[in-house]
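In what follows, a structure is listed as structure tokens, so that the remarks can point back to it.
With one protein chain held back, the other chains of the complex are shown just where they sit.
Moving on, here comes subunit A:
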Amino acid sequence: MTAPVKPEESGPMSTATPTRAPQQDVPSGQQPGDGRVGGGLFDPKQLVKSLPDAIRKLDPRVMIKSPVMFVVEVGSVLTTIFAFKTPSEWFGWAIAAWLWLTVVFANLAEAVAEGRGKAQADTLRKAKTDTVARRLNGTDEEQVPGTELRIGDLVVCEAGDIIPGDGDVVEGVASVDESAITGESAPVIRESGGDRCAVTGGTKVLSDRIVIKITTKPGETFIDRMINLVEGAARQKTPNEIALNILLASLTIVFLLAVVTLQPFAIYAGAEQSMIVLLALLVCLIPTTIGALLSAIGIAGMDRLVQRNVLAMSGRAVEAAGDVSTLLLDKTGTITYGNRQASEFVAVQGVTEAEVAEAAQLSSLADETPEGRSIVVLAKDKYELPERHQEDLTGAEWVPFTAQTRMSGVDVDGRKVRKGATGSVIAWVLDRGGDVAEDAQRLTEEISQAGGTPLLVALEDERGPRVLGVIHLKDVVKEGMRERFDELRKMGIKTVMITGDNPLTAKAIAEEAGVDDFLAEATPEDKMALIKREQAGGKLVAMTGDGTNDAPALAQADVGVAMNTGTSAAKEAGNMVDLDSNPTKLIEIVEIGKQLLITRGALTTFSIANDVAKYFAIIPAMFAVAYPGLDTLNIMRLHSSQSAILSAIIFNALIIIALVPLALKGVQYRPVSADKMLRRNLAVYGLGGLIAPFIGIKLIDMLITLIPGIG
């Protein structure tokens, strides 16, 4: 369920994109499957805004990073020089202009992708105002600039202070406003010890006093890294991107050879070609479409993660996410709502369910635990008992739950009602000389075997103490999880549920949720062993974690997503941080990783398939004069040789701009099997790539011929 996000709540993370999709706990079936990993909307205005950046990127030292586009730039320079030589020829100028536009369009794609990140970085920088730290020196306090803090320094923060650096709380507890980083305005509790001790520089203490031990050098803090990441300053080419670049470079060399050697052949045929035409042919053949969009695709992929409040520490991790074949998911919070809930009341023989419900409700009125509340809610919703409140019952004596008694209840109007752990309640009844119904034991066992937790309900009234029935507490699996896991299975991803529950309970929940496997009574060592076992079989493993004892496993996993609420050890060990601390997001991260690779592959296929049509435009245009028979190849019936070549070049340039939104948004992704996905993408981008340019070039040619002096 995607709640509409009020602007002031969405915080700084979302300023660049109006469509940040906050993920609630429920991976809902209401969202259309394909829209799940869609990106931000593409605003044409961004093109205009990014133009200066695009021009700046014409610097050859920058261009050389993309070998394909560097060749186009060299071609543009040469064409311009040749156009100068024969200034009266409109053709040379037209080709030169469109070649330059091709380069600018490519830069524009990259600049637009980067531009989105820059806006986010700016808002982050505002949070990173220079703070003054109160450093503890023995028992004294001294004021130092935040930039002078060293690892191990102790600093004090009180209500209203900005935390000067990343660290762990070593003393005290405080509520902290982390909206500067997470965009979430509700304050969070940070306390010493345990898994909630990490604080982030730039966030604000709202109450109380804490002492923080600094764990990060200034300049390398979380917020610094975030700025670098979203700005793309830390962006390195991913392994897959490098491999693709190599393939594109080798294709460029092949086509360069084809064009360079063509001139001697043409001279022999008596059809010597001008350099301008040869350069135009070269640019048409080399894979400019993917060459132009490759880096934008990579940046946009990272950006899609940032929009979901996930920070990937490396692009490599995003790519690895696409390759993941085993997902380790914590049961609590990911697969089930964190707490057990009452699901039914079962009566022993001779007692009605309504009686059990009434007693259960009464005994739980004072029970503020989630389990207790769920009993009250169930009694009201399912058994339609009237609502009662603690204060309605005057003279009641409430018996709170303690670890010793393991029961809670109430004594009111001569009735004593108790509910609690099986053993405790039975002992209570027997102690008071009552008897336990014969089937009570059987009922509790049945519930245990089904993976639930039984709570006995007992009553002592004029008829003496006796057991009334059992409350069935169970883990409630989140809605839509089974569908999600089915999708993952189709994608070839195995899901493993990790839980501290006993194997019986774990099995029941695993079956209900539809995960492929489970690890019960899991210790951190078990988790680690499982990851290593999967990896030894050649699988890539993804997991989430937040505790310090998760850190080794997070580091071992190929994709380790640390929760932002977790300890700094966990955040340091993982290669992604989820600012929303929503473990379900792991599934989306996998999808984003896949989408990134698919987009690259689809546009590469499209780019290469495009060449066929361009040949049919340019080859007859070049040689039909020498060999009139070759005009047969002009199947598009283009107007003239000049209009044919120009149309091909214009199509080549415009297709880049036309595909920028696709590059930024990513190719539509559906969780289906590899086979189906390949079939679909081949049809759209392979076949489409073959056909589209025939139509496009013909249309452009028709338009060009309308220009006076050409037609």
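We adopt the following convention: a contact is a pair of C-beta atoms (placed from the backbone, for glycine too) under 8 Å apart; a residue touches a chain by one contact, two chains touch by 3 or more; residues count from 1.
Here is the rule we go by: contacts and distances are computed from a predicted model.
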"dihydrouracil dehydrogenase (NAD(+))", "NADH-quinone oxidoreductase subunit M", "ABC transporter permease" or "Potassium-transporting ATPase potassium-binding subunit" - which is the UniProt name of the missing chain: "Potassium-transporting ATPase potassium-binding subunit"
Chain not shown: contacting residue from A:97, A:119, A:206 or A:682: A:682
Given A:87, A:537 or A:709, the one touching the chain that is not displayed: A:537
Option touching the unshown chain, where A:369, A:390, A:449 or A:632 are the choices: A:632
Residues in subunit A touching the chain absent from view: 239-240, 242-244, 246-247, 249-251, 253-255, 257-270, 281, 285, 319, 322-323, 325, 489-494, 537-539, 593-595, 597-598, 600-602, 604-605, 608-609, 611-612, 615, 619, 623, 626-630, 632-633, 669, 673-675, 677-679, 681-682, 685-686
